[in-house]
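Written below as structure tokens is the structure these notes are about.
All protein chains but one are shown in place.
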Amino acid sequence: MTASTSSVAAVMSGPAGRRGWRARLTAWRVPLSILALCLLPWLLPSQALAVNVLIYGLVAVGYNLLFGYTGLLSFGHAAFFGTGAYATGIAIGQFGVPWYAAIALGILAGGALAFVIGLLSIRTRGIYFSMVTLALSQLVYYTALQASSWTGGENGLRGFTVAKLDLFGWTIDFLDPLKKYYVLMVFAVAALWLVSRILNSPFGAVLEAIRENETRARACGYDVERSKLISFTLSGLICALAGTLSALHLAIVPLDILHYHTSGMIVMMTLLGGAGSFFGPFIGALAFLLMEDVVSLWTSHWQIVVGGVFILFVLFLPKGIWGTALSWRAGR
Amino acid sequence: MDAELIAMQLFSGVALGAILIMVALGLSIIFGMLGVVNFAHGALFMVGAYAGLWVASLTGSFWWGLLIAPVAIGAFGMLIERFLIRPLYKRSVDDPLLLTFGLGYVLVEAVRIIFGSDGIPFQTPPELSGVADLGIGFFPIYRLFVVAVVAVILLLLWLGLEKTKFGLIVRAGAKDPQIMRVLGIDISKVWLLVFGLGIGLTALGGVLAAPMRNVNPEMGSLVLAEAFVVTVIGGMGSLVGAIVAGLLVGVAISMTALFAPEMATIVMFALMALVLLVRPHGLFGKPVRG
Partner (left out) sequence: MTKESKGLPFLTRRATLAGLAAGGATLAMPGILRAQGETIRIGFPTPLTGPFAAEAKDQVKSAELAVKLVNDKGGIAGRKVELLVRDDKLNAGEAATRTLELIEKDKVHAIVGALSSAVQLAVNEVTRARGVIYVSISQSDTINEIKDFSRFTFHEALNPHMTTAAVAKHTFKPGSKVAYLVADYAYGHEMLRGFKRAQAAIGATSVGEILHPFGAADYSTFMPRLRSMRPDILCICNFGRDQANAIKQAVDFGMNRQSKIVVPVLLHNQRLAIGPEAFEGVIGGANYYWGLEDTIPAAKTFNDAFKAANGGAYPTDYGAYGFTGVSSLLLAIEKAGGTDTDKVIAALEELKYDVAKGPQHYRKCDHQSVQSVLVLESKKKAEMKNEADLFKVLATEPASETILRSCSELGFPA
């Protein structure tokens, strides 16, 4: 496990002197993330924004596993994010399931959908892959719109507000924004730790090999299809977890969560922060949401700013904020 | 349910198919020749409608709008290719897709700033308004006109691609840009023109759609979905594919509208998913590199 990590790090970091710095950053990335996330609600303008950064950061991290590390551009990840949210909301609202079980159900539902959509879509390649994921996720969107007795249709799902969390005799006031943030953060951190483990494992190296050159990876004897499917499903599971957290946070599930605009936003955040890097997606989500929040208070034409910044990044900083910072540090 | 209604419904489906072909044409050409997935397609369609509206209001004639707006927006498209898309050719196929995605945001918001976020009225030109009696039912004259325009455009495109030297270069360039460079042909000029042509056709679609659908900054977002569905079902980059797929989708929507009308949008995506699962590169498309 460690051998493959250091070999990847060695390939990526170039000059021998820099290797130690990169390796140390990799080793400490989970504790560093925890520290940053603990500070987040104190640094941002509002706690509601901090929770959103947490949730969208997690979606982007999940998405990055597929886009950044495996090189597959999915345009349908809203489906898993949304399914996680809907399953949690329905479990609590219609079946009275306890919140922790509802989270588990949400993750399972989103993961199961990711497995099915993954199975169907990895047969296609390149642009067609993006289009199939887009089409299948639109089907999920219209299904949710039609199944209004379950999902609330266009009005959105509601009626499952969790005001208090009960666990082992403890009761946490879930309407208190700070307590809510730290509870949700525990789940996000667990997911980050999992992603870090996956990336450090030999499987993580296989994914990067597929991204770099699929034909060569296949020639090396890797089961490319199976690896892609596992990556797709894991990515969907993490997005589904983010969805369940979003449902608990907002106490509603808006139908827009399944719209392809949400998928597009996930892509933008990941790219903005830096696809294929561990911290990138979170930084992208933070930058995107902060930009949107601040600019939309100043002008209702925030989209022109967000779109313009995105264009500049694609043109001049394709590695994103974090990726650029890393290569700048390494290049000095 | 009588035969006349079903015949009329079929006809509406074919007419809708023609409109969908028009909507998808620009996207299909640019992908087929340049391998660029233009996510700003819907936005440029909308910009075309606004440009047509603006020219028509200046000149007082729909016909000038129909003529000038596509040319102007086509030229604008060339600027996009030259300064935004060209730097990305050497990069991954995802990059132009992502860039145009951002460009779509910018264009929609720019139109909101210039023309306001509300829609603007666009009347059917008086010489084309009214309904025609087809024997099986009534149909707006303007829609018949659009079908005719689409037929003419397709014919011209086919002639241009199959019967001219430029068409030969374009087709060869799409297959192997390297060879063109060896032959001493400046492929970047060809691509500039093809991109401009694609965007011009997109804008033409916008102007033609303006009197049928309402002109507003969000009108492109549905168009993008429709164009993708048609292009992908037909096989990206195949002109014949786009035509067959457009008609197929139009008739599918129309027949669904007859028997289960609330499913008329979902059927489009279901059809696309189905086709891709059976033929991963569309009906007439060739497999693409990963």
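The chains carry the letters A and B, assigned in the order they are written, with residues numbered from 1 in each.
Following the convention adopted for this analysis, a contact is a pair of C-beta atoms (placed from the backbone, for glycine too) under 8 Å apart; a residue touches a chain by one contact, two chains touch by 3 or more.
Just so we're clear, the structure is a prediction, and the values are computed from it rather than from any experiment.
Only one residue from B:L161, B:A264 or B:L277 touches the chain missing from this view: B:A264.
Touching the chain that is not shown, out of A:I34, A:A104, A:L120 or A:L145: A:L145 (per the contact rule at the top). For the chain left out of this panel, the touching residue among B:F62, B:Y142, B:F195 or B:F228 is B:Y142. Within subunit A, the residues in touch with the undisplayed chain are 45-49, 52, 142, 145-146, 148, 153-156, 158-159, 161, 163, 175, 177, 246, 250-252, 254-257, 296-303.
Summarising the interface, subunit B meets the missing chain with residues 2, 5, 8-9, 12-13, 15-16, 19, 112, 116-124, 129-131, 137-140, 142-143, 212-214, 216, 218-219, 222-223, 226, 253-254, 257-258, 261-266.
Following the convention adopted for this analysis, only the chains that are shown with their structure count from here on.
In whole angstrom, the spacing between the mean C-alpha positions of subunit A and subunit B is 33. Touching subunit B in their complex are the following residues of subunit A: 73, 120, 123-128, 130-132, 134-136, 138-139, 142-143, 146, 214-215, 260, 264, 267-268, 271, 301, 303-304, 306-308, 310-311, 314-315, 318. Contact residues on subunit B toward subunit A in their complex (touch as defined above): 31, 37, 84, 87-88, 91, 93-95, 97-99, 101-106, 108-110, 112-113, 225, 228-229, 232, 236, 262, 265-266, 269-270, 272-273, 276-277, 280-282, 287-290.
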